[in-house]
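Here's a structure for you.
The other protein chains are all here in position, but one chain of the complex has been omitted.
Think of it as A, B and C in the order they're written, each chain with its own count starting at 1.
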Amino acid sequence: MKPPPFEYFAPTSVDEALAHLTKYGYDAKPLAGGQSLIPMMNFRLAQPSVLVDLNNISELAYIRPGESGGVSLGAMIRHKTVGSDSLIVDRFPLVHEAIKNIGTPQIRTRGTFGGSLSHADPSAELVTISVVLNGQFRLLSQQGERWVHANEFFTGSFSSILEPDELLVEIKLPVLPEHSGWSLQEVARRHNDFALMGVAATVELDGDGSCKQARMVFMSAGDRPMESLQAEEILKGQKPSLELFQAVSEKASTSDIDPGGDIHASKEFRVHLAKVLSQRALQEAFNRAREN
Amino acid sequence: MAKKFIGERVRRNEDARLLTGQALFVDDIEIPGMLHAAFKRSDYAHARILSINVSAARDLPGVHAVYTAADMGEDWAPGPPLVSPPPSVKDVTFYSRRQAPLVKDVIRHAGETLAVVIAESRYIAEDAVDEILVEYDPLPVVSDLEKALSADSPLVHDDLESNLAAHLNQQKGDYESAKKQADVVIQRRFHLDRGAAVAMENRGIVAHWDEKAKQLTIWDTTQAPIPIRNGTASRLGLSENQVRVIAPFIGGAFGPKMMMFYPEEMLIPWVSVQLCRPIKWIEDRRENFYATTSEREQVHEVEIALTKDGHILGLKDDFLHDTGAFDPYGLTLPLNTQCHLMGPYNIPNFSSQCTAVFTNKPIVTPVRGAGRQQGIYIIERMLDISAAELSIDPTVIRKMNFIPPDAFPFNNTIVDQAFTPLILDSGNFVAVFEKAAEMIGYEKFVKEEQPRLRASGKHVGIALTPFIETTGVGPYEGARVQIETNGKVNVVTGYGTQGQGHFTMLAQIVSEQLGVAVQNVRVVTGDTAEFHWGTGTFASRGAVVMGNAVHAAASGVRKKVLKLASKVLSTPEEELELVDGVVRIADVPDRSISLGELSGLANPLRGAVDPGFEPGLESTDYFGPQSGTTASGCHGMILEVDPETMMVEIKRYVAVEDCGRVINPLIVEGQIHGGVSMGLGNAYYEKLQFDEDGQILNASLADYLIVTSREMPKKVETGHWETLSPLNQLGSKGVGEAGAIPVPALFAQALQNALFDHKFEILETPLSPNRLFELLQAS
Amino acid sequence: MNIQGEYSFHGSREEVWNIFRDPDVLIMALPGTKSLKKISENEYEGELQVHIGPIMGSFGGKLTISNEFYLESLTLTVEGNGKIGFVKGSGDVKFNPISENLTAIRYDGVIQIGGRVASVGQRLFDTVSKNMIHQGLDKLDKALQDRRKG
Partner (left out) sequence: MDNLFNLSITVNGVLYERQVEPRLLLSDFLRHDLGLTGTHVGCEHGVCGACTIQFDSQPARSCLMFAVMAHGHRITTVEGLGTLEKLHPLQEAFKEEHGLQCGFCTPGFLTTLTSFLEENPDPTEEEIREAVSGNLCRCTGYQHIIGSVKLAAEKMRTN
């Protein structure tokens, strides 16, 4: 299990990196934390002929307060740094919770926020929460920059709208409004494994305690993060209740997701889990919303 | 008063080296001029090789050689049969088929070796492997154990009439007439699936043929260096003394690193001789799943005959055993299964037919538990089911059927893995069971806590599973013990060691005899140049067979010490004692001589010696038990399951062990903890997932799930019960595999108990959340 | 692994049928296919580059069309061998006319994957294969539209 040979570049600036990507196109692969790419290379399933190592680009490793209480994350910021950042801990509890569920401690010291999103694994925590939180991604190429919504970014299993000469350089996450609650529910074989099924939910209450708006996104539930628009529809304006949650999770798990089956869980089991977890997620999210 | 060493929690002699990265493992060997090997393995589980084109691989810069079966010429030969079928059982059918170093024509399991590349580095070797083009003619795959025996099944070995590898029938008493007297007869069918050993260190071999010295040195991750040396010498036409096999520190073994003569083990030394270069091959993790043996798949048709008050009159179990594509290891596993089907119980009538079956899957040989886990699973599940049908408390039905403490030796009359009668030598099964029940608070939990928790909607279950483990089988082991002039003691054995603490446990046995500090006893293991008689590390036999051999040799030295010291100190032997590295007169401690000094006197440099004189304070001795010892135990578990997500949490775990004389409690507890973690895998996490084409779908540690610190119970509470084995001087029994044996049965019992409100039966292992979901859906 | 599904083409049954019988178009359905050369009436050989996120592999492959019932159904068989393993897939395709401009196809088949990719990549199979099939069919439908535009 030794990786195949490749040409290696270690640019120190984004411009330099983009130049390499433009030059080598499809043959090149950006190397961020490498915690998903390098295992694939060791198995020789991935055989990029050029690696552009982004680890020396210090300008991409930052966490900054964004406008109106949001946060801006440089693509090369490491999970562990995000997880222990006071701004994140205080104001983005869902991000903090998601980080805790990523892989193992050693993976979190190397893995990066942008790397995880670019890898576009439909079972990945950050992929899921970036959608539920309505994140915005800044993509850069020598042609220029573009901003995309998280839910437009992911196009299929391990595929995104990123062009081969393009880099995800920044992630913007808005802060949850007042009277909001959140929940992240996952079931995995072992604590550190990919979720067999997972769901992230956010809800906002209005003055009379009914649901102003809600978001619900499933992980490991299809070829990309699966948004339940129906859940959002049904919940809007409703007073939270067990019956409501049951109705929503029923609908969401039967018509808004398309999980596959693998050796760990059949499609049927995943659908069942989606129902159970989305109900628990709503319960927790609304409880938190009431406390805030 | 002499200090006690046996039974003490002595810290391990080997730890400092392991903790500082100074311990030598096979992959740490660096020899100038060493080349690296990588194998081209079959993508198909069953196929005819039409052609292998290695020219592109040979042309790659840095590649020194590429060999296929054809390139081996006359030297190509399958591996030796390792274990013969038991001669003492009547009408055994057994077809011996063994793995070859490289496949000649027909591939019989995915991952079989087709060619080996020898290159400057492992990196280049793997580049070259990718350049080897193989033309396959895929053949229909035999993957289903049960379909394999049907008339229309394809054949794994087309020179045989069917896929039947072996058939073995064992009887005790007369089951059929017992059945006639029974009030109830319960039948069930069980499916037990395959797991892998997954030692953290994969296999590896370094072979160094020294052309000038005509000496072959092999570092091998083997549990049995001596048989490997002897077999390798004969394969290569060398004298046994030209071959030295060293099993250095080994990163866990758990069975599959046995004297296998794996293809790589046969090939790498051969290549070294061909090229006159040191060659290193280190198995990678993906290879490990295909190329290293695994076990546990069996299908059982079981019938138990009882009286209505729960006494067992008889047990009948006919089972299929998957042996994979080859059966070099004979019938060890099915014999172990048969010998544990009766567990710790008095079952007067027994009948079991075992049919071993060839499939297009990797080879099956022992993994920690070695067929015993399956036998215990069957009898324990059948007792749970019987208890339910007769509405008897599961603990009561067990207690009433235990072999009583005064019934030993207890002869089950069938033949065990050592080909000797299955005679349980000793034990107190009731006491062990009751100790476990008391430790876990069975009565209180069932009467008070469980009803309360159930009322609050929790699904909590409790279980108690007794078991036996036949251990410490022959044939023999040996050791040489010597007191050096510096007063330190040297103990040499050819025994393989893989983390069991032999450097300490064996030293304690010597210290007990010679009164020297454990730290001053240097134990050498697994080096045929130091000691070259013995078999290997298997069947939980270290403390029993190796331990008693060392004890015998150390006693021999003690005799010599006393004899000489009594001369030197002119005092009768019986007035002498060995304490703190000196021999002294019991009542006059200041009249003493150090063992070092004494060993100097035992090796005079001038003058004449008496007739029959033997130099030094040294003794070599052997131990070969007539039959195996019987370790036993009982594990208890309380778990909680979420019937919506199928997630399980183990709240309590107790393990009571009777392994005879406990030499080092610390090590015994460690063995139990580790065994339990593997057993838990076999219960709920670990399953080698084959598809119908014989592909392993989880050949990585991301998909093959061994438990982590977060799945293990917070605490495995251990308790000891000592009934000494009458079969050896130390009174010891084995414990290495025990921890893993009862766990799947225990887990199933607890899970069933927790899900009391669902009508379903667990008749398989391993389970998984997904499988449990299916079972509950169907209920 | 079993693969079943339905897909609606925006064209008549004849047009859809012809698309499936035209290697130059069919090639678009196989992601990353470099070339597809006819070796007999119903057999085509080619090389395809599979590109799933980080996973890259080239397979020397064969595409066979059999059990043809004109406008009714046919069987597609794909066999590929490469460094990362092998793929063998066979599926029946049924053509049901909905209207002049709409034809639904049903596909039902089995995919067998072996070697390196099978042993460590199984988590990806299901969604990835679905993905590839849908992308492929979309490409075919697009080709159909272009053809209709003339």
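Just so we're on the same page, a contact is a pair of C-beta atoms (placed from the backbone, for glycine too) under 8 Å apart; a residue touches a chain by one contact, two chains touch by 3 or more.
Because the structure is a prediction, the values reported are computed rather than measured.
Visitor: Of the chains that are displayed, which are in contact with the missing one across the whole complex?
Guide: Over the full assembly, the chain not pictured touches A, B.
Visitor: Could you tell me which of A:55, A:155 or A:246 touches the chain that is not displayed?
Guide: Missing-chain contact among the listed residues: A:55.
Visitor: Which one, B:250, B:291 or B:335, makes contact with the chain that was left out?
Guide: Checking the options B:250, B:291 or B:335, the one contacting the hidden chain is B:250.
Visitor: In the full complex, which of B:15, B:210 or B:443 touches the chain missing from this view?
Guide: Among B:15, B:210 or B:443, only B:15 touches the chain that is not shown.
Visitor: So one chain is hidden, and I want to know which residue out of B:48, B:104 or B:673 touches that hidden chain in the complete assembly.
Guide: Final answer for the missing-chain contact: B:673.
Visitor: Among B:77, B:200, B:588 or B:609, choose the residue that contacts the chain missing from this document, as touch is defined above.
Guide: That would be B:200, which touches the missing chain.
Visitor: For review purposes, identify every residue of chain B that touches the missing chain, sorted by number.
Guide: The list for chain B reads 11-12, 14-23, 25, 27-28, 30, 123, 198-202, 249-252, 254, 284-285, 498-501, 666-667, 669-670, 673-678, 700-702, 706, 708-710, 712, 714-716, 739.
Visitor: Can you name the residues of chain A that touch the chain not displayed here?
Guide: Within chain A, the residues touching the omitted chain are 1-8, 10, 31, 34-35, 38-39, 42-43, 51, 53, 55, 80, 103-107, 109-110, 191-192.
The working rule: only the chains that are shown with their structure count from here on.
Visitor: Linking chains that touch, what shape results: line, ring, star, complete or other?
Guide: Its topology is that of a complete graph.
Visitor: I want to compare two interfaces, A-C and B-C. Which one has more contacting C-beta pairs?
Guide: A-C
Visitor: So what's the Cα centroid distance for chain A and chain B, whole Å?
Guide: Using C-alpha averages as centres, the distance is 44 Å.
Visitor: For chain A and chain C, what's the span in angstrom between their mean Cα positions?
Guide: Distance between chain centres, rounded to whole Å: 31 Å.
Visitor: Which residues of chain A are in contact with two or more other chains?
Guide: 43-44, 263-264
Visitor: Can you list the chain C residues in contact with two or more other chains?
Guide: 83, 116, 120, 122-123
Visitor: Using the touch rule from the top, collect the residues of chain C that touch chain B in their complex.
Guide: 83, 85-86, 112-116, 118-120, 122-123
Visitor: Within the complex, which stretch of chain B touches chain C?
Guide: On the chain B side, the touching residues are 43-44, 110, 130, 286, 289-290, 689, 691, 693, 695-700, 702-703.
Visitor: List the residues on chain A that touch chain B in their complex, please.
Guide: 1-5, 39, 43-44, 187, 189-193, 196, 263-266, 268-269, 272-273, 276-277
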